[in-house]
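For reference, the structure I am asking about is given below.
The complex appears here without one of its protein chains, the remainder shown in place.
So, subunit A:
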Amino acid sequence: MVTLKCPVCGGQVNVEDDALPGEIVEHECGAQLEVYKENGKLALRLAEQVGEDWGE
């Protein structure tokens, strides 16, 4: 596990070591977060909202 910071509330978020960019993490503050890589390390940002052209 790696502990990251929630970009919304600043709280701690535990993410699996092998998480891949694009994974969605729900945080207890209600934020929906997206894993991404910053300088080779895992980080979190607010997840992209459903777009007009999303879907199967």
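Here is the rule we use: contacts are C-beta pairs under 8 Å (C-beta built on N, C-alpha and C of every residue); 3 or more make two chains touch, one makes a residue touch a chain; residues count from 1.
Here, contacts and distances are computed from a predicted model.
S.K.: Out of "2-oxoacid oxidoreductase (ferredoxin)", "Cytochrome D ubiquinol oxidase subunit II", "Type I-A CRISPR-associated protein Cas7/Csa2" or "Lysine biosynthesis protein LysX", flag the one the UniProt entry gives for the chain missing from this complex.
M.R.: "Lysine biosynthesis protein LysX"
S.K.: Given the full complex, what residues of subunit A touch the hidden partner chain?
M.R.: Within subunit A, the residues that touch the unshown chain are 20-24, 35-37, 48, 51-56.
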